[in-house]
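Complex shown without one protein chain; remaining protein chains in place.
Here is chain A:
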Amino acid sequence: MPEEMKTLVVTGLRTQFNTAKGPVAAVRDVNLKVARGEIVGLVGESGSGKSVTGLSIMGLIDAPGEITAGAILLNGEDLRKASPKRLRELRGDRIAMIFQDPMMTLNPVLRIDTQMIEAIRVHDHKVGRQEARERCRDALGLVGIPSPEERLEAYPHEFSGGMRQRVAIAIAMLNRPDIIIADEPTTALDVTIQSQILAQMQKLCRDTGTALIWITHDLTVVAGLTDRVYVMYAGDVVEEAPVEDLLDRPIHPYTDGLIRSIPSHNAPGQPLNQIPGITPALDRMPAGCRFHPRCPRRTDACLEEIALRSFGPAREARCIHPLVEG
């Protein structure tokens, strides 16, 4: 598929925060490609820059943060060159986002119908209130909210966490966007609700042809949900692969470490594997490969900057000591 046909193409994205100690890059060099209707995972430990990547794509990075390099093409249009007005038109219409904490994403003092109807009417003034209302009701029904007509009149505090997240998903889907960025929307929910929402989300995206970037730190979520996965570490994408390949034959030692630390991956009674050390702070990033201080395969050569390399079709990794040779 040619690049311009992709729903989203991010190249060389760099986002930094201007702190008292000078600028620090939370996202250093991120490349992402999402095809129409594709479901893509973005995986990494806490602090690896997943949320910052998502917010950068949405154009929602606030001061002191700033995108300093790269291009973000949505259906071929560069969002970094778009005017604030154009960005606002696209947000919520062609590209939507859902956040992690369902208790905080809905405005506590506005009724659900107010918050849903505005999402339609700010993009299309010609839609009447009644028609907008009906669309909202149907959207609530689609995400599995019982008696949606009455629930439209409710306030967020009258919903459980899981139900609130469904409402947020319904809002994101309202205008049938081309792509939704979901930033760990099920992390705060319990496991049964999580799997229900995952299945529903997958079905909705498949049915409507909406592409999805699912941000998570949980590889098991990615396994069932996504087509392709990007693994992030300390602001870099370190590996990209179709989901089965990634889980069966990881290339980057960091990906390997992540897979080994999944509890069900170990024989019962065995001590859990874990990656030694912690993610370095943004202002204390090691030179070269940012993972090398924690890597079992490191050599002096890892102190040089390492570029993303191709390891066969649809596979890339940022490593000179890969577990699988390309």
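Heads up, the rule we're going with is that a contact is a pair of C-beta atoms (placed from the backbone, for glycine too) under 8 Å apart; a residue touches a chain by one contact, two chains touch by 3 or more; residues count from 1.
Heads up, the rule we're going with is that contacts and distances are computed from a predicted model.
Entry comment: the absent subunit's protein name, as recorded by UniProt, is "Peptide/nickel transport system permease protein", drawn from "Fe-S-cluster-containing dehydrogenase component", "Peptide/nickel transport system permease protein", "Electron transfer flavoprotein subunit alpha" or "4Fe-4S ferredoxin-type domain-containing protein". Touching the chain that is not shown, out of A:L8, A:V34, A:V52 or A:A96: A:A96 (per the contact rule at the top).
When the full complex is taken into account, the listed residue touching the unshown chain is A:R88, out of A:R88, A:R135 or A:R309. Although one chain is not displayed, its contacts with chain A can still be listed: residues 58, 60, 88-93, 96-97, 99, 101, 104-111, 118-119, 122-123, 155, 157, 168, 171-172.
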